[in-house]
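Excluded from the complex is one protein chain; the other protein chains are retained at their positions.
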Amino acid sequence: MNIFNNAALLIGVPLLFAFSIPLFGLISKELAKWVTLLTIGFNASFSFYILFAHKYPTMVVMGNWLPPFGENLYIGPVAAFLVFVISMIGLLIAIYNLWAIKKGDVIRFSVLFLMFTAGASGIVLTGDIFNLFIFMEITGISSYALAAFGPERRALGGAFKFLVVSSIGSTLYLMGVTLIYTQLGTLNIAEIAARINQTTPGLLTFAGILIISGLAVEAELFPFNGWVPDTYTGAINGVSASLSGIAAISAVYALFRIAMTVFGKSGGAYVSTYGKIDLMALIALLATATVIIGELSALSQKNVKKMLAYSSMAQMGLIAVGFSIGNKLGVYGGIFQLVNHSIAKSMLFLIVGVLVAVGVGENIDDFKGLWKRNPFLTLTFSIGAFSMLGFPLFGGFWSKFSIVAASVQRGGWYDFIIGLVLFASVVEAFYYLRIVAYMFASDVELPKVKTPITPAIPIFILAVSIVAIGIFPQIVGTFSAQAAGELTHKMSGYILHVIPSIAAH
Amino acid sequence: MNSNIIWLVFTPLIGSAIAAILYRVKFLDRLVTFSTFAITLLLLFSVHVGQSYTFNLNFMGKIIPLSWNVTHLSIFMLYISVAFGTLLTFYSLMDKSRMKGFLLLLILAANNWIFTTNDMVGFFFAWELMGWASIVSVLGGRDENSSRHAALYYAMMSIAGSYSMFFGVFTLWKLTGSLSISTNVAYLSSIVGMHPWWVLGIVSLFFVTFMIKAGIFPFHTWVPMAYAYAPDTFTPFLSGVMSKYGIYGMLLFLPISLMEKGMPAAFGLPWVNYIFMWIGVTTAVVGTVLAFFQDDVKKLFAYSSFSNLGYIVAAISLFSSVGVTAGIYHAFNHLLFKGALFITLAAVISRTGTSKMSEMGGLWRKMPVTFFTFFIGIASAAGIPPFNGFGSKWLIYQAMIKQHLPFATVMLFLASTGAFMYLFKAFHSVFLGQRSARYDNVKEVPVVGQIVEYLLMFAMIFFGVQPGYILKPIGAIVSSMGLKPLPTMANGYVTGMFSNVYVPLISWSLAISFTVGFILFFISAKHKYVSQSDNYTAGQIPEEWNLTPETYQFSWKFYEPIEGIFAPFFRIKIDGFFRGLANWTAATSSAIKEIFVSNAQIYAFFAVAGLIIFVIAGWVA
Amino acid sequence: MSEWKDLTNFFRGRSFWMLHYCTGCGAMELPPTMTSRWDMERFGVIPMATPRQADILLVTGYLSLKSLKRLIYTYEQMHAPKWVLGFGSCTINGGVYWDSYNVIERLDKYLPVDLYIAGCMPRPEAILDSFKKLRELVEKGEAKGYEKYVKNYEWYKANQDRVLKRTKPVLQKPEEVTRSA
Partner (left out) sequence: MIFLKLLEGIGVGLLSLTVGLLFMGLARKITARIQRRYGPPVLQNFIDVFKLFSKQSISHGFAFDLGLVAGVSALLAAVVFLPMGQINLFPHNSSLIMIIYLMTMAYLGMAMGVSSSGNPNATIGVARALTMMMGYELPFAAVIFSVYIFAKTGSLTNIVAAQGGGFLNWNMVRLPFGFLAAEIALQGMLGEKPFDMAIAPAEIASGPMVELGGKYLGFGMLQHAVGIYLETGIMVDLFLGGASNIWIFVTKQFELFFIALLINAVLPRFKIEDGVKFMWKVPLLLGVIQALIVVL
């Protein structure tokens, strides 16, 4: 395994450069900024190479210890695809940060940001349950620090709440992992997944609930997502964009890798988990609650950034509903929506960031008559909004289409769930269209506003990608179909690739 | 397998892309819109019934066939909508109302797609595309906040409608496994005998969407606001063509009711059709009654549009050969005369700058061509013989009477005489009566507008006198839907069940008697023209009595006496239900907002409490 | 052409339409003439509501200056073959109000009067007789008051202006009207 085409580089290189940034900083602050950009650029190109040169599924073994014993990184279709998306969005946000981050704290920000991206790609790549915890901690700590960034006081409040709740989450996760470790003696995901049914059902359910609740904090499901509104509004826009873009992907991946592969019963049209209560149904319940609460509380917000925070929480709920349906179509819709959401939501946050910096302000009333003041930003904002609503010709349409198709196909309780979700998305349509309507109002005469060039690049790229996905869904569709295949078929998709010799139980 | 259907859909998309780029230059934008409409019309000539095309989209991990096929109904609808669209965009070349061309072209693409598609995915995609494009174009209306409010109200209704169709599409997909409309409708009609309630449930999911888009009785509350506050050149398209999408949708699902033998019948109709007929009739009456007391002229015609749609629905729901023919024929007539009325209104509003009837008046001297088009428009809207509105109204009555429905016929007559009343009110308040000093230098519509108005006048008279040109294609449609078409005679005939009318004869007798009248008029003593203020004021001298044309014009509270009769009906507010729903959501949203009280202890408590509940659940289960 | 004129005059004589705009105290005499006792409709005379439809203008009794202004305005709104009937002595020479400051003495200084009916308020028989008399005048073509008015309009105008100067407008000027609502 020569050093160069080893997937571990995806985690190693950002970490390496993260800690060497202070050295570069000594030479010149400017260099530090460009180094972050270059490392994430490397990450993006390398994952692009893996994805498009179809280099997966491969496995990277640490120190030649075979999987059940040593740690391993497994890059299946899901991991390759998600890593690519994470690093691409990370790259675009880094470009935005070139402009957004002031001279003074470039170093501190770049260190944290690189650690954050490394941790996120780590979660997605790792094949070891404990490694997952470690990378979750890395992303967690860097995101608390990032959330506290920025001049405003509310950033500190938001970061503190995020710290408290997600530390509870990670402890719960750790307790769940230890319980399983005591029973099965191994930490490798594939091993546990294969031998999960040997554990006593009561203990298995208890461990499952602990893990799921731990991961639910990060994945913003209902009882655990108290921190979301304050952290997103408090953090500077670059950070909230990366939180809603990158952290969201890794969290959802972690939640459903555990729920579907580790605890999942293989076979049967719809994935359900071992143990007394079906964890997938539990997640579905939480997810629907999140959607409804997220949408309704977003309705009466006056501050656009807070509204975007609630809407991203609601969208995460929708994605979780998609995954929790359990059939290939549902997971396909979930992944597709996950990608669409991270693209659109990070773009919206970046636009709000630019607007605030240029002096337009965050409240809905400041958005009045924006069309006359700055057509580019208004157009991109409406493209992002329409994609979130699932209007045709934009990315969101296809993913919402498949989620509803899957849930109706499953029938039974899911008809009721999707009915609630559709009602909630009508509410969502209202508050998004309200902003768009305000923007197109032309009865207000306000000075013209110029968009700075550097942040305009990522916003433009994201907008073009939304419309491109809208017109040619195959771009994202093919990869999410393969990913859905891997997640729903636990045995054939994941375990046999990691440990070929294991006998199915 | 011929690809010109696909060109029908893609030319408008390309056109709209070009128009979007050029939106800065107002005239170029409208020129591109008009030329795309014209090209689509030319393309239409190459599309024939029976052509079909399938395109495989690998999506959702498997191959989804997007199929198009062209039926009689779709050709008919395509011709009328694209032809009217071309006329409208030709008119809007010179109109200054803020209508964005690329949105109209997006709607045209969706329009071509809806009418030709045979699969649910394509239908839904086009329906949503047309939905949001029309929402954004309604935003561009003249006065800002009311058009924003109207656009949001319309957005909510149409999105809720499309989500209910979303649900219907996938329940059908689950049942039949295929997404093509024809197989699903055939499947539904096959199982309608066994368990009618199940079929009713699915079909009502679709019919809710179609009723919202067409603006039928329970879901009509968005219609007046959206039509009144949309940009003036968009309202003709909105009210003429887009309300017909709902009707087209209903026609797609009608063959089912053909098979409803199992259903208990009332008055010889399956009870579902009977209820639907009553919904149509109530829409017609409610529309007419509300139209009496409007002051905004576009709102008045909005109510008149949805009352005419009530006629169409009432006729279609009878599902007899006369009924369906009458329904489609009235859909065409309504498109023609309502389009003409709204175009002339756009001309008047662009000249006078206001759409309030109490501020207008006496424009007939200043805008003669618009005046005549408007006159022929309201004459044909009232169903007066030589013009095109008569044929379909006459057929609708024949259908209702043949179905032995006494109360419904009486209500429809009320609606049609009521129509005559509010049409005259609009005609008088806008064109006749005293002209205020403000409009002394109002000029006639520029030449482009006049050409369009002449064309519209000619169309209304031509299709009135020669209804055969429309009745023959409708006959083909009706027979393609499995009903016995009406016997079609020469082009001039409108053949009904009880008797038939040879319209050219009427126009000949009218022409002769007009000449006789005018001869008598000219041989008798000379008359001299006087100004508008020289009329009998019971001896009072106008100057002393500071009489101004505005105060002397009678158009405020035109039908005030009969308000008393309809007052009890106004108390039951239909949109109370929707307003109540909106308030409830707003209330719950502010209640739920309280959950996120911003301090960490509560969130931590939430997390732990959630965990404990789940653990107990796990332990108990 | 003259037979044609005779024929039209014959018809005009048979169908007088009276403007039911009674200006003075003589108006009381009209209801009896219309109703069953005297029934003027026998002669084709019916009361009409507007000057546009009327042929005869009845000036029944004294004519104050203010109502003169309105009468002139109404007279000019009537159509060409129109005739004026002066009732009673007030129109002939001012009657009992001959020296009053706001009543006109001789009607024909302001309007071309075709026929006077004597009597301080002539009885219905007298009115019916005047209609018969007017019919004969019209048939002979001698009732040309309306043409006389047009021919020497300046003279009539001068008389009218001299008298009407004294009447102030009823309401203040529009500018003085303060919007109360």
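In order of appearance the chains are A, B and C, and numbering begins at 1 in each one.
In the analysis below, contacts are C-beta pairs under 8 Å (C-beta built on N, C-alpha and C of every residue); 3 or more make two chains touch, one makes a residue touch a chain.
Quick caveat, the model's predicted, so the values are computed rather than measured.
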Neighbouring displayed chains - absent chain, whole complex: B, C
From B:I63, B:M194, B:V447 or B:V530, residue that would touch the chain that is not displayed: B:V530
Selected from B:Y23, B:Y53, B:F375 or B:W545 as touching the chain missing from the view: B:F375
Absent-chain contact - pick from B:I275, B:V516 or B:A587: B:V516
Residues belonging to chain B that touch the chain removed from view: 362, 364-365, 371, 375, 378-379, 382-385, 390, 393-394, 397-398, 401, 404, 406-407, 409-410, 412-414, 417-418, 420-421, 424-425, 427-428, 432-434, 496, 498-502, 505-506, 509-510, 512-514, 516-518, 520-521, 524-530, 532-536, 538, 549, 552-555, 558-559, 561-562, 564-565
For chain C, the residues touching the chain missing from this view: 8, 11-12, 14-15, 17, 35-37, 39, 41-44, 46, 48-50, 52-53, 55, 79-81
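Basically, only the chains that are shown with their structure count from here on.
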Geometric centre distance via CA averages, chain C-chain B, whole Å: 58
Distance from chain B to chain A - Cα centre to Cα centre, in angstrom: 44
Of all residues in chain B, the ones touching two or more other chains: none
For the chain B and chain A complex, residues of the former touching the latter: 57-61, 98, 106, 121, 124-126, 128-129, 131-132, 135-136, 139-140, 144-145, 148, 151-152, 155-156, 159-160, 163, 166-167, 170-171, 173-174, 585-586, 588-590, 592-593, 595-596, 598-600, 602-604, 606-611, 614-615, 617-619, 621
Chain B partner contacts - residues on chain A that touch it in the complex: 157, 160-161, 164-165, 168-169, 172, 202, 205-206, 208-210, 212-213, 217, 222-224, 226-227, 229-230, 275-277, 282, 293, 296-301, 328-329, 332-333, 386, 389-393, 397-398, 401-402, 404-405, 408-409, 411, 415, 418-419, 422, 425-427, 429-430, 433-434, 436-438, 440-443, 473-474, 477-478, 481, 484-485
Residues of chain B defined as touching chain C within the complex: 525, 534, 536, 539-541, 544-546
